[in-house]
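Removed from the display is one protein chain of the complex; every other protein chain stays in position.
Chains: A, B and C, in written order; residue numbering restarts at 1 for each.
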Amino acid sequence: MSTILGLYNYWIVVLLMMTGFYIVIAHGNLIKKVIGLNIFQTSVIIMYISMGKVRDGAPPILTEGVTLFSNPLPHVLMLTAIVVGVATTALALSLVVRINEAYGSIEEEDIHTQEKSS
Amino acid sequence: MISVILDILSWICLMGGSFLGISGAVGLFRFPDFFTRIHASGVTDTMCTVLIIGGLMLQAESWQMLAKLLMILLLLTYTSPTSAHSLAKSAIRGGLRPTLGSGD
Amino acid sequence: MISANLPALQVIIPLLAAPLAFLLRKPRLVWPFALLATILTVLTSIGLLQQVLDEGVISYAMGGWSPPWGIEYRVDAANAYVALIVSAMGAIVMFYAGTSIRHELPEHKQTLFHVAYLLCLAGLLGITVTGDAFNVFVFLEVSSLSTYIMVSLGANRRALTATFQYLIMGTLGATFILIGVGLMYVMTGTLNMVDLAQRLPEVADSRTIYSAFAFVTVGVCLKLALFPLHGWLPNAYAYAPSVATAFVASTATKVAIYVLLRFVLTIFGVTFSFNTMPLGYILMVLAVIAILIPSTVAIYQSNVKRLFAYSSVGQVGYIILGISFGTVLGVSAGLLHIFNHALTKGALFLALGCLYYRTGSVHLDAFRGLGKTMPWTMAAIVVGGLGLVGVPLTAGFISKWYLVMAALEQGYWPLAAVALAGSLLAAIYLWKLVELAYFQQPDSDAAQIREAPLSLLVPTLLVTASTIYFGINTDLTVGVATVAAETLIGGVR
Partner (left out) sequence: MVNLIDIVLMGLLLITAFAVVRMRDLFAIVMLFSIYSLVSASFFVNLDAVDVALTEAAVGAGISTVLMLGTLAMTRRYEERRPRHAPLLPLFIVAVTGAALIYGTLDMPHFADPQAPIHQHVAPRYIEQSGTEIGIPNIVASILASYRGFDTLGETAVVFTAGLGVLTLLGRFGRREELSDGRSMYHDMILRVIGKALVPLMLLFALYVQFHGELGPGGGFQAGVVAAAAFILYSIVFGWDRAQKIISPFVLNIMMASGVTLYALVGVGGMLLGGEFLNYNVLGSYPAGGQHLGIFLVELGVGITVAAVMLSIYFDFAARVAVRKMEAR
């Protein structure tokens, strides 16, 4: 029981991650793939931030009279991850735009048939 | 004594705001066309934010927090009607027309 | 002052050169500047390797914060060796890029390419020299994003879809690594590799660490294109600009293999990876498949760049096979093959770039009569191909020899047979090219084709000659690879 109470948080995050991962590998629409990737990454960020939480902790900003802080290190790491994520997204989306211009479609299937016939 | 009155007032505001928020959401789902839907959410939204932030202001612990909440309130009262307006305007320009009347 | 800061300079020179090159704007200024930066990078890595061999492991505390609180750059024989490979290939290919890029890309994209190239170099070197698990992820992304840019600049529209696929799989791989590092972090509270290696044994017998190990390994294997996770590689290599293919093929997967070694051997430790976890057997099976299937697929390719791309997947199999033994001999054979294959594939893709420069094609048809029209280019391809086969006097022979030795040392003689079968497959696809080039007449309009310009030919032949040099004089490579393998396996404990 205590395991469930102590870990349910992570399990939901795993479920979220897998939802994103599933969208990436199962869907053929390129924009949807990018969104799936974003959901996957955001969920990984939630996982890290959950790790950093300390019960009754305060946000890690030194204030007088507060001694118990949540762990600041995961926050720093995830700031980096968020920025890396948006960089990847921007690049992926501009690729989608170019693919659409070159193939007239953003569905993986259409693109495959065109590549096979050419 | 004062704090109890403040608490009661703030809860009334919060509940009222929440009710408006939910009714706006219901309207968003139940109304027939784009314009009535945006009407539903746009109109209730403003009052909803005013009430909720007002309720929070009554709970504020410091002047600083009060000032911040006030600024958020001002920002939202400006932006939320504007966004509703520009949505409607874009819809009109995009060729969407409201469904008028029903009996004719 | 310079010698004390070498580890930082190794990454900072290309990293700082990239935005400065971007500010220069004009391609005719950017290329010499970028070339200068890559040459300085090579000098740094030579100095670094020298320093490591003389004085032992170098630890450099970024920002003056001692590890594990700050980020540590930790250079030992293994990563100094990999850094040298990467920066040397970086400089030679950059020299080649001057002419090739001017030919293949419109003017306003040339600068962008060179900047992306420098960023990629910085990223790869950053992954190599860092001693911090999270820092690996950051620089992995720097190198990946800049690789996507370079690949997407290919002339064919299929370069775009290839890049997209690469991007999706690359990002998934990086995210898996991120998950693995997170699980390790939550159990130990640290991100520093040495610190991790010290603290992991206490908690190693937990399901979290098993899972962390799986995620890191799968993530890295995606990046190094181990069969069956190689899907992104053939198209990305086939449709990228020649320079990008040559550079990426000879460095990116190699650095990924280094990351695998570092995580598996140094951080998790040999005992955990090979005894507690069945890594050795899994890698061995995958390596055998990777040697046989992609090499067979390569035979049926008509696009020669794609052919050699599939052969790269096969060669990664060889390296992984060496690693899968988990012995000093096996790992040093793997490290040797990293070096030799980087040279060989570099030479081959550079030669294909020469061909593309003159004929505008890398299709099999373009090879007809090439032995007469472009003798030097074709000679480079043949020598490179012989290296892939593993003929004596080429560098490829040395690493395959050590690989077979390592297999026999463990008593795995069927694996030695697999390695030979792979060589046979390589001989088949090489023969296809040789047959076309030397025993067929060029088409009437192809007969006008001249040899590639010297600015392309010189670097190509230089790399080709070095594959022969390192096939004959093996003291340097074998010596360093053995020391590096010992460092990796001995770990830091």
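Criterion: a contact is a pair of C-beta atoms (placed from the backbone, for glycine too) under 8 Å apart; a residue touches a chain by one contact, two chains touch by 3 or more.
Remember, it's a predicted structure, so these values are computed and weren't measured experimentally.
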Next on the checklist: Based on the whole assembly, the unshown chain contacts which displayed chains?
Outcome noted: A, B, C
Item to check | Identified contact with the non-displayed chain, of C:3, C:208 or C:473 | outcome: C:208
Next on the checklist: Please output the residues of chain A touching the missing chain, sorted low to high.
Outcome noted: 2-3, 5-12, 14-23, 25-29, 31-32, 34-36, 38-39, 42, 45-46, 49-55, 57-63, 68-80, 82-91, 93-98, 100, 105-107, 109
Checklist outcome for this item: Contacts from chain C to the absent chain lie at residues 1, 5, 8, 12, 15-16, 18-20, 22-23, 25, 60-65, 68-71, 108-109, 112-113, 115-116, 119, 122-123, 126, 132, 134-135, 138-139, 141-142, 145-146, 148-149, 152-153, 179, 183, 185-191, 195, 199, 203, 206-212, 214-215
Item to check | chain B residues touching the omitted chain (full complex) | outcome: 75, 78-79, 82, 85-86, 89, 93
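Assume only the chains that are shown with their structure count from here on.
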Item to check | Centre distance in Å when chain A and chain C are each reduced to the mean of their C-alpha atoms | outcome: 28
Checklist entry - If you look only at chain A, which of its residues touch chain C in the complex? => result 17, 21, 24, 30, 33, 37, 40-41, 44, 47-48, 51, 73-74, 77, 80-81, 84, 87-88, 91-92, 95-96, 98-99, 102-103, 111, 115
Item to check | In the complex with chain A, residue positions of chain C that touch it | outcome: 134, 137-138, 141, 145, 148-149, 152, 157-158, 160-161, 163-164, 167-168, 171-172, 175, 178-179, 182, 185-186, 191
